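Each chain you see keeps its place in the complex, though not every chain is here.
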Amino acid sequence: MDRAPEWRTTEWFNTPSPLSLADLRGKIVMLTAFQMLCPGCVAEGLPQAQRVAATFKSSDVAVIGLHSVFEHHDAMGPAALRAFLHEYKIRFPVGVDAPDGPGLPHTMRDYGFQGTPTTLLFDREGQLRRHVFGHIADLQLGAELMALICEQPVAPAGISAETSGVCTIDGCR
Amino acid sequence: MDRAPEWRTTEWFNTPSPLSLADLRGKIVMLTAFQMLCPGCVAEGLPQAQRVAATFKSSDVAVIGLHSVFEHHDAMGPAALRAFLHEYKIRFPVGVDAPDGPGLPHTMRDYGFQGTPTTLLFDREGQLRRHVFGHIADLQLGAELMALICEQPVAPAGISAETSGVCTIDGCR
């Protein structure tokens, strides 16, 4: 499987420097694409992302927001987004999906998002393993994240993977 | 780690024959101990158990209810439980924790339940791995169940465990 395309962003919040998929290699990545004026994102998608960030260890799962604005562009610029993140107490890193004029932003188009919210799960290798438009239940999402956490990292030559094998939400050994 | 004690029951619903922990060896077991007149069980614990039964494959996770009556014994006998299970559309197997007169029923006492609802998670070997009194969030529970699913079964001698390693909610390979 080929690695997933890099996301394309113009600005970041809640992180000292921009984040790329490559930077996060070694961790599971959950990316929540949203729009600040999308009711389903505000009521469901973003609170779920906050719960994931609060439940999993940041060394296992990186939660990333992506502001993929495809409508009402003038209402959802960076200043508005900054205020929104503050008011909704969203603390995980959020990137702004690179606009392409009045059309779909670049990452949205590259990945073929059907709308917002969209949830992407990437494995430790940076491969896209799950793409969900709309709602995914917490129970299912928790299970899918742990399934990715449990996967054996590719062992460097000469190191046996056999010592791995027992994973809990507190880590694998 | 020693295997967990067998539960002690006097009657079963939603199953053609009684179930023991030993019978379920090889599967993850989630046991939800409840009382039919316990508001937290009715509002939270039992609906969560129904969601687990609907989300995970029955070949991976066995969901078991245990009716551990420690108060209002005359109101929660088997006939009442049967009506309750029918009205609340509970379809997974439910055992009646063996009463010990007016006191705590046997399994409740053996395991030291603090009350109801109580959730127990057993691994494929029948070892108790988690004991929760009260609420556990769906996201956490989904992750914990998958962590147990992902654990390597004990490999028979001569068979390498290396072919395992990739698990999803649809199974491990």
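Per-chain numbering from 1; labels A and B assigned in written order.
Rule of thumb we're sticking to: a residue touches a chain if its C-beta (ideal position, glycine included) is under 8 Å from a C-beta of that chain, and two chains touch if they have at least 3 such contacts.
All values derive from a computational prediction rather than experimental measurement.
Displayed in place are 2 chains, all sharing one sequence; the entire complex defined by the structure file totals 4 copies.
Simple rule for what comes next: only the chains that are shown with their structure count from here on.
Fitting subunit A to subunit B on CA positions gives a rotation angle of 180°, reported to the nearest 5. Separating the CA-averaged centres of subunit A and subunit B is a span of 33 Å.
Residue ranges on subunit B touching subunit A, taken from their complex, read 48, 51-52, 55-56, 129, 137-147, 149-152, 161-162, 165-169.
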